[in-house]
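What follows is a set of notes on a single structure, which appears directly below.
As you look at this complex, bear in mind that one protein chain is not there, while each of the others sits in place.
Chain lettering (A and B) follows the sequence in which the chains are written, and residue indices restart at 1 in each chain.
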Amino acid sequence: MEVAVARSQALSDVAGRTRGGSRHSRPPASLWLPAALVAVAVAIPLVYLLLRAFGAGGEIWDLLLRRRTLEILGRTVALAGTVTTLCALITLPLAWLIVRTDMPLRRTCRVLSALPLVIPSYVAGLVVVAALGPRGALQQLLAPLGVERLPEIYGFPGATLTVTMVAFPYMLLTLMASMRGLDPCLEEASRSMGCSPWRTFWRVVFPQLRPALAAGGLLVALYSLRDFGAVSLLKYETFTWAIYLQYQTSFDRVLAAALAVIPVLIAVIFLVVEMRTRGRSRYHRATGTARPSALVRLGQWKLLALSFCSLVILLSVALPVAVLGYWLGKGFSNAEPLRLAWSTVANSGYASALAAAVAAVAAIPVAILSVRHSSKPSVLLERATYVGFALPGIVIALALVFFAANYAPVVYQTLGLLVVAYVILFLPQAVGSAESSLRQVNPHIEDAARSLGSSPTKVIRTITVPLLRPGIVAGAALVFLTAMKELPATLILGPIGFKTLATSAWSAASEGLFASAALPALLLLLVSSAPMAFLTLSQRKGEGL
Amino acid sequence: MREWTLVLAVPALIAALAAVACAGPAPATTTTAKPQTLTIYSGRAESLVAPIIDQFSKATGVKVQVRYGGTSELAATILEEGQNSPADIFYAQDPAGLGAVSTRFATLSNDIVSGVKPQFRAADGKWVGISGRARVVVYNTQKLSEANLPADIWDFTDPKWKGRLGWAPTNGSFQAMVTAMQALWGDGKTRDWLTAMKANNPKVYSNNTGIVTAVGNGEIDAGFVNHYYLFSFLQEKGEAFPARNYHLRGGGPGATILVSGAGILETSKNKEVAARFLSFMLSPVAQQYFAGKTYEYPVIDGVGTHRVLKPLAEINAPQVSMAQMADLKKTLDLLRVTGVTP
Partner (left out) sequence: MTRLALRCSGLAKSFNGTAAVRNVSVDVEEGRFLALLGPSGCGKTTLLRLIAGFETPDAGTIEILGKAVAGPAAWVPPEKRRVGIVFQDYALFPHMDVARNIAYGLPGEKAAHRVSEMLSLVGLGGFARRMPHELSGGEQQRVAIARALAPAPDVLLLDEPFSSLDADLRARVRADIKTILTTARSTVIFVTHDQEEALFMGDRVGVMNSGRLEQVAAPQEIFHCPATPFVAQFVGIADFIDGETAGSQVLTEVGQLPLRCEFPPGTKVRVMLRPDVVALRADPAGAGEVVGRVFQGIHYLYHVRLGSGAMIRSLQHHDRDYPAGTRVAITLDESHQAVCFPSH
């Protein structure tokens, strides 16, 4: 036994050493040049924040050290922590039921449960208030039973509910991909050694899911740092809202920037924690694919499982669609003029598609550097791409306003700059997806190509990128979805008069014209569902994300 | 393989469509273009001001481009843009937004502003009010009537209002009202009012729309808002909508008249066209538009108010100058010290 252990350690030792590909050779310029460009782009918001924050002088400390700031910090961390935990509690069983059991309607559940990703959080916020508010739709339904008003939804509970509702698919998608790739032999081995299914899950399955859980959790946690729509509508003051209020109430860019430094620091902590949790697990299958695992038979539990999935989908998808549909229907019956220019739909699709394409291309060098040429600078770059994802859109937008208007006026208020903003905001989704794809590519394949006479650049072009394609496309689809619903950067940075579905829904909603808001919001869901379907389809084939 | 091409085709198609759609109006360069152009940053909503801006365009042949957004985001944008701001005009929702960028405004000529009542424009001539709005108490008609409502905003500090009120302390108009309060009552009494109000635990909303919605569905009994939000609700939901405005009988800061307004940026290269635009907005045609379509108060003489509105003359409005209203610093400090805003 001991010999066996020592031997397997030796094996994994060799594996660790040789699997890394030619990581000791220096990356070619075709990698680090574009990567440097990406680095410059992701550094823009940070440089801007520091520039503004250090312009403050002593006042900054008064602001940062106020008890109020600590309270906001507490609330922000509480929201991120609770939302992440809730998402894990929802998505672990959900992903397992969808991927590993014989639950009926699994495919439908798979497509529907990922759909909340395309619902803008301010729409979700409006819906939660309208449906679950003290005198919302639910109360109206319950009124005959003598329910006068429902308990307060505002504050922590409502914000947690809303953010969880829109963010859990981030974790669901990574978990489903990871569960699909699990080697059933390990589970069977554990069961055969007399472990109960429950013990097997915690001792064997869960540790293997940890990297996916951490990666998904990171996106969820960073998202809850950034979210503005839900927290402002549900009146839960996190940093994003506090930053926004600084702009709104005092027009004070300096103090706003000072406040924005704190979520950056929180994001850095999250990033380090995730990296630690993920550990050094860099695995890919040496040959072939895993034998697909047999589906777990649910038997009498089928109905309960299905009700659980239905409840999640009901709350996160059916409810928003129903409320939006109700508003729209009421608008129609009131004969309101519900006009929406086709150019609005086109703008949304066009700008988001461009952002998706650029982000996909930008993600390639970052992913290859961090997976194949792992070094301090490449890891730093990869982690830095996540910071944009944690920052409120308004901060990114103003950073780009500042740099572009003053140093690159030619590009200012062009579609190009808006696309850059989208890329800074959403790049990590593309990077993460490309990385997990690359980790599944055997580095020997690239080594073989090099020894056949291809330069590193040619290897990337002819081998690495074609093999990464599923991951790149899945990442692009994710970027497309999130760019579709982006608001603050679109308002500030878009070419003048550039209307998108998201801005139309927002401007109508901010005037209380809910019917006019419902039309673009529903269209947004409709247009987004194509890439969403792709994401889930590609997962069926064991690719992507 | 097939599946993906199909799915990829959808965004590609959209992109192609958009490319065709966008191919038309490329952003024109402002320096040499023959048709004069004007760039406006508008903190006011498109549905409210686009019709009147179009009218200006049609009448003068000036091509107008408008960037719509929140007043504060646009103010921050103008400040970040610095010398290279493409904006000619900043059209803001409230005096505070104008005040924030007033250092970037050029002084307006007397021809433009002379027709506007002095209380509706900046004393230094940096900006001018375009439409007036009254601070009111919106109340739920199923729970209250005007008779139950106090004469002065101070009286809402009575504990009997505990948990029944709504306010939006981060909203520019609310803050403007507090500024007026400081001018009228002094800092001490204003602070007492804020503290006492806070003790009454009012529901916090992010904007006026939220308050009117909440009053309408009975979440709260009454709230402090601008007068015109109610009318879009009445339009959408009909006369049965159970909320109405109440102009405080006793006047005071709770009945302050505020303005939306605009100024011309110092960095504008089209100051002459910009001036024409402001003159147009202050002309009877445009003022009539605001009175008729957005239920706001005209800022010039000779234009009547909407019949559903209480005429300006009947409102017991306090005398506060807009110059006093534009400087928010003291108000923000007070709101922060009392813990009303973060």
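Methods note: contacts are C-beta pairs under 8 Å (C-beta built on N, C-alpha and C of every residue); 3 or more make two chains touch, one makes a residue touch a chain.
Bear in mind that the values here come from a model prediction, so they are computed numbers and not experimental data.
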Chains in view touching the one left out: A
Contact partner of the left-out chain, one of A:87, A:449 or A:492: A:449
For chain A, the residues touching the chain missing from this view: 7, 10-11, 13-14, 17-18, 21-22, 24-25, 286-288, 442, 444-445, 447-456, 462-463, 466-467
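FYI, only the chains that are shown with their structure count from here on.
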Between chain B and chain A, distance of the C-alpha-averaged centres to the nearest whole Å: 35
Chain A to chain B touching residues, read off their complex: 68, 72, 133-136, 149, 154, 232-233, 235, 237, 242, 245, 247-251, 253, 256, 334, 336, 342-343, 345-347, 349-354, 356, 394, 397-398, 401-402, 405-406, 409, 412-415, 473, 477, 480, 488, 491-492, 495-497, 503, 507-508, 510-516, 527, 530-531, 533-534, 537-538
Interfacial residue positions of chain B with respect to chain A in the complex: 3-4, 7-8, 10-12, 14-15, 17-19, 21-22, 27, 39, 45-48, 65-70, 72-77, 79-86, 96-97, 100-101, 170, 172, 175, 203-207, 209, 212-213, 217-219, 229, 232-233, 236, 328-329, 332, 335, 339, 341-342
